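Can you keep this structure in mind? I'll have questions shortly.
All protein chains of the complex are present and in place, except for one that has been dropped.
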Amino acid sequence: MYDVPVRWSDMDAYGHVNNARFLTLYEEARVAMFFVGARAHGLGSFEEGIVIARHEIDYLRPVDFGDPVRVEMWISALKTASFTVDYELYDDGVLASKARSVCVPYNLAEGHPRRLSAEEKDFLTPYWIRS
Amino acid sequence: MYDVPVRWSDMDAYGHVNNARFLTLYEEARVAMFFVGARAHGLGSFEEGIVIARHEIDYLRPVDFGDPVRVEMWISALKTASFTVDYELYDDGVLASKARSVCVPYNLAEGHPRRLSAEEKDFLTPYWIRS
Amino acid sequence: MYDVPVRWSDMDAYGHVNNARFLTLYEEARVAMFFVGARAHGLGSFEEGIVIARHEIDYLRPVDFGDPVRVEMWISALKTASFTVDYELYDDGVLASKARSVCVPYNLAEGHPRRLSAEEKDFLTPYWIRS
Partner (left out) sequence: MYDVPVRWSDMDAYGHVNNARFLTLYEEARVAMFFVGARAHGLGSFEEGIVIARHEIDYLRPVDFGDPVRVEMWISALKTASFTVDYELYDDGVLASKARSVCVPYNLAEGHPRRLSAEEKDFLTPYWIRS
């Protein structure tokens, strides 16, 4: 569960948070979990490269500038060379958006996808909710 | 078919166009079609409000700063109160990403979705590819 | 004094917060003071329109993704139809950037600058440091 502050400049000419910017809000939550959170567990490998293979986002209600939004996040699929993050974004306690990201660990230096390591699986497993 | 320039600042710390920013590139193509293009046909109603209900994006290859990307776009579903836009994004002639947006015409002043008008359907129909 | 969170996507391809993005960090602090802060004093008129006439920004040190930056802010000039905001931005307690914004109250509906009201001057005066 991550509180992600909304910036005034996230709003577009319609006066609501721009739909593309939701991916940035989700990114902030994901980075908090996989970069900052994993690093606190001695695991820096996610930071060296996670490639996004696919995003799905549903927009249920407009979000305005104001209090931070709350993002709930869990792992909905954990495979050999990818994992899927599911998100729910709450604004003032009301579900405003849902999303799903397929993430692929990537060897940036060598330029190819790679398998999840045992340590990475150990880090992710507690967040895994089998559907 | 729209050429969308990539900005240097679209790149993130990995040195590639940020995944969230792809939605902005797709938005530029969509705006060119539905705001600028439709306005040229005397149709200003899209500009007064299209709400995005859902996005799906597949990332096939990284895109870097350089020449504009080319976005192909068509209507894959045309319903009473929504339509779906499909996109393909080409970088140097190679398919780098695909996306799909469910768009809902919206009465911004009164705050509720509305049906597509006959004029809007007439504008969209030539772009409609029934799958 | 405002703590402004830095987003991962504020970094550019050089791996530091992009220089243009500093204006967004300063904007967040300014909005907190003039929109949210003034509104708490029953003063909504800033929110209806402040136009920026000029910015100056000095970059002293690179800022990276991590803890929020701290922005100190004060009024350095208070005139009939404009006021000047000075800022200092601290990263981990070290001065990383300074900036100055000339702000003009603006009647957005009628499209012209306007004088500061007595209530607006009363709100700004405690922050005014005559140099």
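Just so it is clear, A, B and C label the chains in written order, and each chain counts residues from 1 on its own.
Keep in mind that, in the parts below, contacts are C-beta pairs under 8 Å (C-beta built on N, C-alpha and C of every residue); 3 or more make two chains touch, one makes a residue touch a chain.
Here the structure is a predicted model, which is why all the values come from computation and not from measurement.
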Selected residue (touches chain absent from view) among B:Arg7, B:His41 or B:Lys79: B:Arg7
Residue ranges of chain B at the interface with the undisplayed chain: 5, 7-9, 24, 27-28, 31, 35
Touch residues of chain A, complete complex, unshown partner: 8-9, 11-13, 15, 18, 20, 65
Residues of chain C in contact with the chain not shown: 14, 19-21, 23-24, 27, 49, 51-59, 62, 108
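By definition in this document, only the chains that are shown with their structure count from here on.
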Contact graph of the chains (line, ring, star, complete, other): complete
Chain A and chain B, separation of their C-alpha mean positions in angstrom: 23
Mean-CA-position distance for chain C and chain A (Å): 30
Separation of chain B from chain C, taking each centre as the mean of its C-alpha atoms, in whole Å: 34
Where chain B touches two or more other chains at once, by residue number: 20
